[in-house]
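Just one protein chain is left out here, and the rest sit where they should.
Then we have chain A:
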Amino acid sequence: MSALEKPSVLARAVKAVVLTVCCAAVVVPFVGIVSTSLATREDVTNAGGFVLIPRSLNFDAYQAILSGGVVTRAVLVSLFVTVVGTLLSLTATTLLAYGLSRRGTVLHRPFLLLVLMPLLFTPGIIPSYLIVKNLGLLDSYWSLILPVLVNVFNVIVLRAFFMELPGEIIDSARVDGAGDGLILWRIVLPMSKAVLAVIALFYAVAYWNSFFSALLYLNDTAKWPLQLVLRTYVVNQSQLGVDQLGAGGELPPAEAVQMAILVLSIVPVLLVYPFVQRHFTKGVLIGAVKG
C-alpha cells in the first residue's frame, strides 16, 4: 500500500504482534512434533505426553518404523502412487491443455465444454464409487490414481498459460515447418517450466495426501497408503505392536513413534515446497483471472 504517511508506532507494534502470533501458530506445532519424535521415554514422561523443547536426539522411533513393517510399506505405497500419479497427471494435463490452447481447431468447442462442465456438476460419492467398483479397480492402486488423474482446474490454468505465450515464436516455428508436436516439445514446454512445476506440486501433494479415495476404494489394509496408517495409529491412537514394527527388542515410547510417522508424512512436502513456492502466485493467478 502506498501510504503517504508513515504508520504510527502503535500500528506497527500491533502488526508485529499479530503476525508473530500467526507464524508461531504454524511453527510451534512443527517444533513440538519433531521434538516428541526424537524424545526418550523419560522425556515423554516428564513432559506429560508432548515434548515441546527437544532434550535429546534419539532416532529409535524412526528406526522402528522404517525397518520394515506396516509404516515402511505404507510409505512405499504412498511414494509409488505419488510418483506414478504425478507423472501421468502432468502428461495428460499438459497434452489436454495444449490440445485446447488454440482457437479454431477442429473439436475445440465440444472438448472445451467437456472440460469446463465438471466445475459445475460433481458426480457425488455413490456413483463414483460404483464406477470404480464396476471397472474392477477396488483394492487396486489405480483406484487412487485414475479417477483423479486429470484435474480440470489445473487444465484450465495451464491452457490459459499456453494461450498467453507469444504467438510470434510459435508462428515462426510453424513457418519453418515444425508440426504441433515439435512446437510443444521444443518451444512451449521449455517456456512453461515454472507453471509446470507448480502444477506438478499440486498433483504430487494431492496424491501424497490422498486419504478419501484410499478409504473408499482400498478395503485391504495391507495396501494402505501413509495417510490411512496415520489415521489409524496417530489420530485414532491405536497402538503399534512389535509385530507391526520392523525392529525387534524394546519399543520406543508410543508418542515418539506416532510423531515420527507424522514427521515422515510431512517431510516430503517440506522438501519440495521451497523450490516451487516462489512460482505459486503465477500458477494460482492465471487460473483465477483467466479461468
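Keep in mind that, in the parts below, a contact is a pair of C-beta atoms (placed from the backbone, for glycine too) under 8 Å apart; a residue touches a chain by one contact, two chains touch by 3 or more; residues count from 1.
As a working rule, contacts and distances are computed from a predicted model.
For the chain that is left out, the UniProt protein name among "histidine kinase", "Thioredoxin reductase", "Quinol dehydrogenase ferredoxin subunit NapH" or "Polysaccharide ABC transporter ATP-binding protein" is "Polysaccharide ABC transporter ATP-binding protein". When the whole complex is considered, the residue among A:A61, A:V155 or A:L196 that touches the unshown chain is A:V155.
Of the listed positions A:L38, A:A61 or A:L96, the one in contact with the omitted chain in the full complex is A:L96. Contact with the undisplayed chain is limited, among A:C23, A:V83, A:I169 or A:A222, to A:C23.
Even with one chain removed from view, chain A keeps its contact list with that chain: residues 1-5, 7, 15, 18-19, 22-23, 25-27, 29, 32-33, 36, 47-50, 52, 92-93, 95-96, 98-100, 102, 105-107, 111, 114-115, 118, 120-131, 134-135, 146-147, 149-150, 152, 155, 179-181, 184, 205, 208-212, 215-216, 227, 230-231, 234-236, 255, 258-259, 262, 265-266, 269, 273-274, 277, 280-281, 284-285, 288.
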